[in-house]
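Before any comments, here is the structure.
Taken from a larger complex, these chains appear in their original positions, while the remainder are omitted.
Naming follows writing order (A, B and C), and every chain is counted from residue 1.
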């Protein structure tokens, strides 16, 4: 019995088990937590982080780093709103936003892979450049959405669940599949695990990295659109600091910054832990300053638990 | 307080929970909650996304209404829709919501003071002080500590500039000192550059987004050796960092600050919301408050008049 | 014109002429040996063949076609497979995934897992390699990893296969599997380039041989019939070496190292042994026998769960290498890349990292003595490098190994020296000098433990041999009891007969 328990706790999916236990505890202890409305609100609050985490996982798994995601999300949101306002067609706006995201991501990828410039510096640079473009394009002010249909993206529901949550779920499924079952996913892990070996094995390392960043851009574009629709405007100051939330969700979910290790289930858990922490703190009415401390402690505890688990398992 | 009050839950959502200003608003709202016996839920929401989550969160907790100072006024339609979806009464404080067309959403009750007005008060205070000191406007330089990323900041400094220009200040003597962040150090660094680039100008005035920005400019003037009587800085806010200046043994170039009353904004809005929920008494659509200039010699009195302290 | 033809290959690295004007050819269905001292340019030549590096001048042709590769991908599209000297595996992927990397069977980008496993399974089976292909590579031991690396040779239908020191971390059993594999490939008419420092292997396997020296062609033998080993050694080293072991009997003193009932997570049974001052004790065993694990426990590199260690009668707490070194025990590890070299730092720093504490004042370095130490060991061990400031990753494999040895030999006050596979990848000339150094140190009263998978080596230099098998010490033999059969019998798990391997 204890052996079986141990096995479950220490197995591959141990983080998931920890999460389930934590979730049960929070549900019991925090009033109003386990209600339909709150669950939907919670899920909606992690949409942006969750969507971007899908590709950030690839980025980190390949030993790269992307700080520009927040700026791209904001910029893509601006583009979506401005393009649909100008052309009168929401579809064109969406396409423009995703395309802009893809272009920025592609530029990141090319600079990093081809010119061999450190990913941290490159994306720190594009983070500023893109933020600058978002500010310039709107003169620093938010741009309102003309067509109310645009709001419907975020407000509409399918089977009682808002569209953004569906989008998130679909992206989780897609990228989980891509990571585990496609050549692209395995190559990504291989590049992160041992770049030299991958190169010698004939993996087109440069191309894979460029693709990763381009995908990251596309996904940020999607996140930007949903965000703009949710907040009914394009805001040049949106999503500041998003990169840190996303990266910590990934790391919390067991993605190694040293590359080569990532699972989609881990990342989902990481994203949810962060979301639940925020949600529960607000439900419990914890004062703003103490929220900082609680947030830090939860981060530490989550990683510590996971570490204890894996070291009990004899891994390092 | 009735039995009904116990079930009343009101949200108070602000855009910058770390700022003393919002801390004060919360404090006074709490006071109202204590008096009337309702529950106040305080949530910080730094951007649009967090705000939307916060509203959902309030809905989930069973709140009946909330007061909000939005991170961006253009969020208007989104906030209104979200509040309706969660069946929450909505009132705004400080910043007034606008629609996609840029016009204020007049249906939403609001209490506040326009950014431009505050700026104008700053400009007027500076002009008065220059006159009192007998400065010739031509030989004075102006530091515009700017943070253009924030629309409110632009409105405030532009308000000040409009008064200066109207009083005959030379537009060419106004120099931009862009802060990279909104803290004092960034303002200090930016202002230092301006002062050094125009070493020939001996008399300076400074204005900006808040007290911290202006303080940065004043510190910069001290570090390049401009005496206190060669500097006129007027801030906005009137919180501790400004009061500290007045408490210093010797007067500094930080001449005054335009204080807005967090008491009215916090206490009254919470109370109005409670009345709306409990007694179905809808608040006025628009309540405008005024800022008051506080200086070294009268800041205690001004604060008392505004109900702070 | 031969099937595989190198003509006038020249390659220069900053400060080093790695290859100059090297030309030779290899016929189809032949195993061609490539020998030379450390840093002679063997790996460089192989890297050029694989498209990993580009020659400054000269060209390679296969079957009359000049090869111009932009990348390693082109090379194996042209039927060239290279097994590199340093392991090139991805630890987080499984064996099957590693073997399919770069050419996953897939439709529309989705990996056909079934097909991949069938494919890899069949290839491994036909090559006689027994490794669970679903295991992640990070759970394999060095030897097992080397076998995975070798398995790459059969994964593709290659025309040319180059193996750069494939046996350096294999014991005799695995080596046999490799040799059988090479014989089969030769029978299929492939061209095989075989780099090794082990003369026995070269003479056993190769049909023809090229010797490089200082980046130049020193000798080319179309056939090995009339060539003697001494002759090849002379061509490589430039002088005759009559007896590379050069064993000198010594007098053993008191017991220095005493290990009693030592146990740890990876060791199956508690182990006990001792080593005397002036004695060289050999540890022999097959891959996975647990020798490296035992030594890591003695050194405190892994946490110990029981048992005691004493040096000169004093108990060593040894919870960490840091303390072990201060108690006079040092370990030169077998995994040079992971546990030995400090990437990105100079030769000088790699040598001085441990011994520098003897000549610092309040933590401040003594530059002069560091330079002197580095220069001394570069000279003593004949490290081939333009300067002591060279980044260690730019050295050839054997030269890196020498630098790591230098790190430990430069230590002072060492009472117990443990060397795990010390001569891995080291050329014959340097080997005999390293042995000479070991004798000297033993002569000065040090207790030396040599772990080696090369039977001739342990038999050649040790006073006493301990054999390990399946995580425990299975036999102990004094020098006058040394016999190949007896040692192998003790090393093998019961069911296998020693004769099958010894032959």
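To be clear about the criterion, a residue touches a chain if its C-beta (ideal position, glycine included) is under 8 Å from a C-beta of that chain, and two chains touch if they have at least 3 such contacts.
All values reported here derive from a predicted model rather than from experimental measurement.
Engineer: Which formula gives the number of each chain in the whole complex?
Structural biologist: So, if we count every copy in the file rather than just the ones shown, we get A x2, B x1, C x1.
Heads up, the rule we're going with is that only the chains that are shown with their structure count from here on.
Engineer: Could you give the separation in Å between the centres of subunit A and subunit B, each centre being the mean of its C-alpha atoms?
Structural biologist: One centre to the other, that is 34 Å.
Engineer: Where the CA atoms of subunit A average out and where those of subunit C average out, how many Å apart are those spots?
Structural biologist: Taking the mean C-alpha position of each chain, the two centres sit 44 Å apart.
Engineer: Measuring centre to centre with CA averages, how many angstrom lie between subunit B and subunit C?
Structural biologist: 71
Engineer: Two-or-more-chain contact residues of subunit C, please, as numbers and ranges.
Structural biologist: none
Engineer: Find every residue in subunit B that makes contact with two or more other chains and list them.
Structural biologist: Within subunit B, no residue touches at least two other chains.
Engineer: Could you please specify the touching residues of subunit B with respect to subunit A in the complex?
Structural biologist: Touch residues, subunit B against subunit A: 17-18, 41-44, 46-54, 56-57, 59-62, 71-78, 81, 85-86, 98-102, 148-151, 154.
Engineer: In their shared complex, at which residues does subunit A touch subunit B?
Structural biologist: Residues 32, 35, 37-38, 40-41, 44-45, 48, 135, 140-146, 151, 155, 227, 230-233, 235-240, 278-279, 282-283, 285, 287-289, 291.
Engineer: Can you check the complex and tell me which residues of subunit C touch subunit A?
Structural biologist: These residues of subunit C touch subunit A: 50, 52, 71-73, 76, 82, 84, 88-93, 97, 101-104, 106, 109-111, 113, 265.
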